[in-house]
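Missing here is one protein chain; the remaining ones are kept as they sit in the complex.
Here the chain labels run A, B and C in written order, and each chain numbers its own residues starting at 1.
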Amino acid sequence: MSVAVLRFPGSLDHESAQRAVESVGGIATSVWHADAELPAGVGAVVVPGGFSYGDHLRPGAVASRAPIMGAVRRHVDRGGLVLGICNGFQVLCEAGLLPGALRPNATLTFVCRQASVEVADDGSPWTAPLGVGARLSIPIKNNQGAWFGHPEIDRVALRYVGDDRLGSVTAAAGVLDESGRVLGLMPHPEEACDPLLGSTDGQSLFGVAAAA
Amino acid sequence: MSGATKPKHRALGLTDREAERITALLDREPTDPELVMFSLMWSEHCSYKHSRRLLGRFPSEGPGVLQGPGENAGVVEIEPGRALALKIESHNHPSAVEPFEGAATGVGGIVRDILAMGARPIALLDSLRFGELRSARSRHLFVRSVAGIGHYGNCIGVPTVGGEVAFDDRYEDSCLVNAMCVGVVEPGRVLRAAASGADNAVVLIGNRTGADGIGGASILASAELDEDEDRRPSVQVSDPFTERKLMDCCLELASSDLLVALQDLGAAGLTSASSEMAAKGGVGIDIDLDAVPLRQALTPAEILVSESQERMLAVVEPRLLDEVIRVCRRWELDATRIGVVTDDGDLVARSGGEVVARIRATSLTDEAPAYRVALHAPSPSEPLDLADVPEPTDLATAWRELLGRPNVASKRWVFEQYDHLVGANTIVRPGGDAAVVRLPGSNRAIALTTDCAERHAELDARGGGAASVLEAARNIAAVGARPLAATDCLNFANPEKGSTGWRLREVIEGMSQALEALGIPIVSGNVSLYNESPARAIYPTPVVGMVGVIEDAAARVGHGFVDSGDVVLIAGGGRPRLDASEWLGEARGCPDRPDAASEARLCELLARAGERRLVQSAHDVSGGGVAVALAECAIAGRLGADVELPVERRADEALFGEGGGRVVVTCRPRNLDALRDAAGGVPLTEIGTVGGDLLRVRIGSDMAELSVADATNAYEAGIPEVVA
Amino acid sequence: MTRVVVTVMPKAGVLDPQGQTVEGALGRLGFGGVSDVRVGKRIELEVGGDDPLAAVHEMCERLLVNALIEDYDVRAES
Partner (left out) sequence: MTRVVVTVMPKAGVLDPQGQTVEGALGRLGFGGVSDVRVGKRIELEVGGDDPLAAVHEMCERLLVNALIEDYDVRAES
């Protein structure tokens, strides 16, 4: 099965995400936002980071209404996996595939730095291989990364360790849908898949995608 | 003088002589649109009329140079099948007016220059100068410029991997915002701006045309329209989303061989883009202004010179036009055939079926006047009398204070607002010397830096020009790379006044000598003059952007200390002096002239030592001297060191003195002999050992001691404390 | 054609860092007695058809507003 990496106008990290899939031995396929269907044989969908539609109106808002998102919804209904990274997380929230919304960082600035996140919920295909408490060193890079939701009912998958919480409710760095098959996170695991980049902690998530 | 009585050409900034020259070139009086077109094309900004003669001095050739100065960007081969396009440019004045949009559109402009070469932008850098941060205006300009650069670079997905920023009262009235971009391109696919092929279509791609940045044209219009308020030039608002689509679209068009030529629209908009394309190709271009998609009603002259951003001009064969437009539509971009290539050499603009301008394209470009600048040597600077420099009562306190000064302190507050990682290729991040970006699909990586020694240049123009180039080269070499090519932005005051012209010539001479010693060319550059107010002129500020190559990306060297027990050395020579230093805090004294030949040998040693993995870390000694360099190594590595420095006239001179070409290097004890063997004639002075959580420096009987934690706090707090 | 104005404000209870920052900055500039600052959006658009307001309401539901965090109001320009 291959991993479909979506591409919208303003997507920036689609190539990095494809390379990350390939770094764990998976096969990545680029999928255009205006297409109505995913290619056959897709096990997992990655919605990559970037500034789709310039972050205009609300980050992810315009992309979440693209034709391909209907196909992503059907893929989830069929039991498929979806990973949304940064802007991809925002797209999935706006599409209603993940709970909550992403708001401007408490600093009101863009923040680019290496962050440490901890697995808070390992009852999902994405996080099961890591286990609760596992720590990952992954860069964050965003200016609207403060997750707003209802952690009493919503599933928080990852939390920031330390002060880098951006203003997220309960320091959430990533959340799951009810089924656990859809994961969205603000940190960029595709930029932590190579020893030359200083961390390979992102490979676990791409390993799950590649094996789906 | 009111618009009604002042001759039009003067209102547009043309001299009487220039106006006569225009009439002679046309063999008739110019129409209003023609006069506006000449006024912009013959401005300093477009024609380099005060600097052109001097720029010829730069070495600009070399074995790998595929494109030297004269195109949108320089191009140099880095490995078989791969070349780099590079260019730096200023956006000083727009940033002073509206720092967020000015700085943002500066980034947009330099990215389109790289794109025009058919290259994929892979890295951005910025070089910034503001007044002291105690000035509210300078704080505002600094904070908003940084936000603007981040906004644009982050949104287009090109990592901003490095740069520099400095604060000095001399920039209070004229801040500097320079941006550099580097791209990659296959040598066989380098695009050029030369139009060719009569009947080929001229296609405008990207944003609609509005009244953005229209200067002269609106002066003219308002003279006729009785000072209409709405005719004031409007600030260019940045649209990085459209820029990203332009990038994706133009790269797709280029890689599908759909374009004959490509050119960005920058200063003087359509006039500049079309006349340069025509002049370079020895052809003419005939434009139908009625076809240009507009955002608002504009006069023909305004359309011709509007500086609306995020637009490119392409020359396309008629049979490929539909395909080009289809690709643009897929990217949700406007693409409109606005004219054709002709074979008569004229730039023609039509409106409402009438010809409103017909000018030989070369009259606008090649026939612009060139002036000799006045060369008056300034009086030489006075030597610094150490007795006039108060000696710090406590060296450690002085050291900590220096670490927190905005010019020395960590620039984290800046570079964390920039996405310096996007693309997943940044393998040495900002914070040290040069940044390192690997080339996907290759073992090689490139090192990038911008540097400038403006205080040195103020006191000794030739020495400061050389020092700017050599500091850049040291930063490149410190990460283990070999300098490959450079680009430069010469920011100067009014060239028609005082000693500016002389300094311009001398800076260029000093830079050229240093470049020759390093054996690298200048492949592109930019000049920004008139950076002065009645109260202040800026220092001569020759910003150097440099790229270098590391053969094996994995061999790159960081600046932080690595292991306890490593040996600390100073590589390179020159004596530490307080003249023009950060510790002195002003441009005073007589800094030593750099020794370019020995610095070139130092750079080669560092590159070789990196390749052979003989060094653990390396860090250039610059602002704040060895004391600051050591502290930065310790902060980055979270490890202290015990060091003894050679005695100078005074301990503060040994600690904080600058000058020479020196680099703090560490190596494993077992590699020390191999490093010495590799050194050849380059001085290597062993000064101590890495370890512990204290930084302890002895100079004869004096001693300075700082904990790594204290140093970190002072260094990291410096800028956030003043901008918060 | 009708010019329609949509105002979109953060819902009560949703963190509004922009409002907080503006409030802090106004205080530092010496403007006393300012409180409860909220920053939202104003979208103006030209709409045709029989019932432009109804159309814009639908646009709000489908794109312009995220009901989880935002409240909105639609009216014809006065």
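One rule holds in what follows: a residue touches a chain if its C-beta (ideal position, glycine included) is under 8 Å from a C-beta of that chain, and two chains touch if they have at least 3 such contacts.
Please read these numbers as outputs of a predicted model, since none were measured by experiment.
> For the chain left out of this view, which of B:S127, B:T160, B:N207 or B:S499 touches it?
Answering carefully, the residue with contact to the hidden chain is B:N207.
> Who touches the missing chain here, B:T160, B:T242 or B:Q513?
Per the contact definition at the top, the residue touching the missing chain is B:T242.
> Which is it among B:E101, B:D419 or B:E604 that touches the chain not included here?
Answer from the full complex: B:E101 touches the omitted chain.
> State which residues belonging to chain A touch the missing partner chain.
Here the touching residues of chain A are 53-54, 56-57, 62, 65.
> Which parts of chain B face the unshown chain closely enough to count as touching?
Output for chain B: 97-98, 101, 207, 210-212, 230, 234-239, 241-242, 295-296, 308-309, 332.
> Write the list of chain C residues that the hidden chain touches.
Looking at chain C, the ones touching the missing chain are residues 1, 7-9, 19, 22-23, 25-26, 29, 31-49, 55, 58-59, 62-64.
The criterion applied here is as follows: only the chains that are shown with their structure count from here on.
> Distance from the CA centroid of chain B to that of chain C, rounded to the nearest Å?
Their C-alpha centroids are separated by 40 Å.
> Return the distance between the CA-based centres of chain A and chain B, expressed in whole Å.
Computed value for the inter-centroid distance: 35 Å.
> Quick check: what residues of chain C touch more than one other chain, meaning two or more?
In chain C, no residue touches at least two other chains, as defined above.
> Quick check on chain B: which residues sit in contact with 2+ other chains?
none
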